[in-house]
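Missing here is one protein chain; the remaining ones are kept as they sit in the complex.
Going in written order, the chains are labelled A, B, C, D and E, and every chain counts its residues from 1.
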Amino acid sequence: MASSFSFLALAALLALASWQAMASDPSPLQDFCVVDENSPVLVNGFVCKNPMDVKVDDFFKAAELDKPRMTNKVGSNVTLINVMQIAGLNTLGISLARIDYAPSGQNPPHTHPRATEILTVLEGTLYVGFVTSNPENKFLSKMLNKGDVFVFPVGLIHFQFNPNPHKPAVAIAALSSQNPGAITIANAVFGSKPPISDDVLAKAFQVEKNTIDWLQAQFWENNHY
Amino acid sequence: MASSFSFLALAALLALASWQAMASDPSPLQDFCVVDENSPVLVNGFVCKNPMDVKVDDFFKAAELDKPRMTNKVGSNVTLINVMQIAGLNTLGISLARIDYAPSGQNPPHTHPRATEILTVLEGTLYVGFVTSNPENKFLSKMLNKGDVFVFPVGLIHFQFNPNPHKPAVAIAALSSQNPGAITIANAVFGSKPPISDDVLAKAFQVEKNTIDWLQAQFWENNHY
Amino acid sequence: MASSFSFLALAALLALASWQAMASDPSPLQDFCVVDENSPVLVNGFVCKNPMDVKVDDFFKAAELDKPRMTNKVGSNVTLINVMQIAGLNTLGISLARIDYAPSGQNPPHTHPRATEILTVLEGTLYVGFVTSNPENKFLSKMLNKGDVFVFPVGLIHFQFNPNPHKPAVAIAALSSQNPGAITIANAVFGSKPPISDDVLAKAFQVEKNTIDWLQAQFWENNHY
Amino acid sequence: MASSFSFLALAALLALASWQAMASDPSPLQDFCVVDENSPVLVNGFVCKNPMDVKVDDFFKAAELDKPRMTNKVGSNVTLINVMQIAGLNTLGISLARIDYAPSGQNPPHTHPRATEILTVLEGTLYVGFVTSNPENKFLSKMLNKGDVFVFPVGLIHFQFNPNPHKPAVAIAALSSQNPGAITIANAVFGSKPPISDDVLAKAFQVEKNTIDWLQAQFWENNHY
Amino acid sequence: MASSFSFLALAALLALASWQAMASDPSPLQDFCVVDENSPVLVNGFVCKNPMDVKVDDFFKAAELDKPRMTNKVGSNVTLINVMQIAGLNTLGISLARIDYAPSGQNPPHTHPRATEILTVLEGTLYVGFVTSNPENKFLSKMLNKGDVFVFPVGLIHFQFNPNPHKPAVAIAALSSQNPGAITIANAVFGSKPPISDDVLAKAFQVEKNTIDWLQAQFWENNHY
Partner (left out) sequence: MASSFSFLALAALLALASWQAMASDPSPLQDFCVVDENSPVLVNGFVCKNPMDVKVDDFFKAAELDKPRMTNKVGSNVTLINVMQIAGLNTLGISLARIDYAPSGQNPPHTHPRATEILTVLEGTLYVGFVTSNPENKFLSKMLNKGDVFVFPVGLIHFQFNPNPHKPAVAIAALSSQNPGAITIANAVFGSKPPISDDVLAKAFQVEKNTIDWLQAQFWENNHY
């Protein structure tokens, strides 16, 4: 799946998003529809390769999900195994991720437009929460220990935070889409390319324009690789 | 649909959200399934009343969508006609809204977790935009004139802003769910009940904790009625 | 989207139908899947262009929905903004229309095989109705004034009629599919190409064959442009 | 399933319709969800009985589909086995019918709002056809012999006609919904209760009002039992 | 549809499977999407031909479902009319089959991963049954006579057996997918290519390895043509 995947990878880097999970990918109409990495044709999801050319490695990845990852500026790293990583996931409505948290690190507030997320803690502790939609905007939060399981409903803003200043944490999360997508709130609002007008944001967030300008000048790093 | 609707209305005030649109409400299994306002049973969507009791007014509302509305602090007002307003919309996957914009008013950055939105300008001009998901966070924006039509894809952060400091603007928007939901970013992040820990938000937004505290002390008014 | 859209337009003129709304277009598997107007490949919906080539105008149309339209022989005109008009609507499950009604004009009995319709009156008054399926065939009707909202459930026969012999009427309608389709009953039954056998129709409608022949000789004009 | 089914049967007689087939009933979330005939609660589809009370007869009906049926005024009879006949069909998206045709009889022009239909001829010959949606309204027709198979796409107007004036015909049809619904065009347009205004219909069908009045005075018998 | 269908046929012979039925094929986005037999592009389902080139025979097959078929080693023969047989079935979520049973013949235990099945007996008698999922594995069975109807829920293991040692039986079955797929348990477990390790199967079925070896040496014939 190496170099011939370049067109796909490029497309993936752009609008096809990152990691969120939702309950309703369309149903398959054959046993599987493995991504044809060489096709120039783009559809909702991906076109399939000839089933005669499908091999077991289309359903496999030596993802090294057992290995710790470097974390970024906000102290986290999401290693997502979605349809861009395993071509056999196309049409099948699921993906999997390992998330590393540095001490005091977080996977900052974000939404998954196309997936619910279910998470279990492998190492350390995590303080997690999500916020319901308008008009309530109720915040539900919980401290999770090793072995605990938590659910983040599709489309709602949520985060995970490692409250331990000395020890890292690790989680495995599953998402209900082959391509859940992720929208990190700070990055989308203050780090968009080009920037959103500071007039709009100043009024929306009830702050001075120069606060917005300062926020837009920061480097908003993506934590999904 | 007046007073007997109180339980439903209460439920609606809570988690059932406001106005967002998504492409995949489940399909109907009969001609219609009009909300039974008296039923204590809650399901995905709503339970139906006896079809013998269905009358034409179950598909109707004297919504006065031709009348201007008072706008709120950020200068807008969304009058949403969804399944909570018209009981006959249950299982049918669509809703409609009138949006009023004060001079220089805006419908601030928000997402609809369950709907795509299509909008046309009835009066005035609107500067609109949406931001794609990670890692691109590409911002696409457009100035709209009277009669123009624009689409906001499901789940993406978007806004509408009236750039005219002297004249109001009006739009009609349709959303692809009976209950699209709306998550106003500022309200959900800084106005949740209870507030999200300022430790988490300070690091997520790369600002001082007292900036977060100040933001959380503001009044985050909902603009959907 | 001009001339390169010709193949698509041609296809659209044929079987891809006009404007009806239904609750269950498939869900998107990426942020958006904008129609690739140059692709010779046809799928359920449309193939997507490279997301790198997507621009804001793919989600926009200067549709002039504020402008009155000429009406046809039965006194109406449906200006539908669906996926053939806005390429960005592909996979997103919604479309929008302006409907003009001449004095005493009507949008005659028709069904939308793939969409529910929600309508609001912008100008004038409309007498509207729909008929339930067998065996009841119950007719529900209502007089609508400016600002009122009404719902026509997916697949049911319905119409709108402007009862005012002196003044036109205008409505905005939204439909729950990117390509709702419309089947005008008179046109499909009496104006099909080639005509349905008059033996079949005479017995089906309990009239003489020459009545059917006369009906089939009329000009059945489409009111959707 | 006899007398306790009375409430359900009553509901069924009203808006829940008859026999049409569509490609997208929602997916089951358990092995089966057999209709609870005693429940007063109505939902999209039906509520389920306790799985402990499910027995093999919930998936069975001694429907006598091998036996000829009396035909009605237009010379046909549709014996539909849908969720109202077999409680175990709930959530499973399919139904089955036997159709009897008298010599020169027909199953007159109708649509199935929620199902595609696939039909095979058991006895005799059938002349069948369907009409595409606007603006084409293309009529596709075929003479079918014993053993032939034909498909009527969801939502399109179609009919079957027995061209033999001396011999009956029989078909088995399957429909892609637990409750496909049927809208017989003549019955819905000219036989609705109450009647549609003759002003509206006269203009829609380009005939004199008294022709409409005459049509509305006919007896429009349902051919689905 | 003859020779140009060869690529498609080849693909069909491989992973696209045979005949099972499920409730949730995606919904159509146009009147129909007839398989383009000449396209090299593979998608979930099939790409469509130009609607201008669609003709009535795309919805038709002279399938001779009235004619008896030769049966195989286990005494049955499934003649399935799915999207590979009728190109017009693409996106429409249904297929049809005739099943012949030799005296004492059976359609052995199998599942349909993508379809519910509804069956009616045309000739003879059938003993049928299905087994629920873990942990119950409840077996529900019934003796069916001519004209009876029975339902096999999607994904569950089921069979039909002709208990009459002297007379054949015939059934018509419909399945809720354009490509339901069939997994004959014995063939998939003991007749896979290459064979599953006898270590695994011996322990799974609690038998000696040489019993497994003996089973794997048998000829596991497919009964779907």
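As a convention for this text, a residue touches a chain if its C-beta (ideal position, glycine included) is under 8 Å from a C-beta of that chain, and two chains touch if they have at least 3 such contacts.
None of these values were measured; they are calculated from a predicted model.
Shown chains touched by the missing chain in the whole complex: A, B, D, E. Among A:Ile81, A:Ile183 or A:Leu201, only A:Ile81 touches the chain left out of the display. Check E:Ala87, E:Val154 or E:Ala169 against the missing chain and you find that the one touching it is E:Val154.
Taking the complete complex into account, B:Gln178 is the one of B:Gln30, B:Asn107, B:Gln178 or B:Asn223 that touches the chain left out. Only one residue from A:Val35, A:Cys48, A:Val78 or A:Leu175 touches the chain missing from this view: A:Leu175.
Of the candidate positions A:Leu96, A:Ala169 or A:Val200, contact with the unshown chain belongs to A:Leu96. Residues touching the missing chain, restricted to chain D, are 26-33, 36, 39, 41, 43, 45, 47-52, 54, 90-91 (touch as defined at the top).
Residues of chain E in touch with the missing chain: 13-15, 17-18, 20, 24, 74-75, 104, 106, 108-111, 113-114, 127, 129, 131-139, 141, 154-157, 159, 161, 181-197, 199-201, 203-207, 211, 215, 218, 220, 222, 224. Within the complete assembly, residues 10-11, 14-17, 22, 24-26, 41-45, 113-114, 177-179, 181 of chain B touch the chain that is not shown.
Operating definition for what follows: only the chains that are shown with their structure count from here on.
Comparing each chain's Cα centroid with the centroid of every protein Cα atom identifies chain C as the most central. Per-chain CA centroids place chain A at a distance of 38 Å from chain E.
As a whole-number value, the distance joining the C-alpha centres of chain C and chain D reads 24 Å. Looking at chain B, residues 24, 26-28, 31-32, 91, 129, 132-133, 141, 154-156 sit in touch with two or more other chains. The set of touching chain pairs reads A-B, A-C, A-E, B-C, B-D, C-D, C-E, D-E, using the touch definition from the header.
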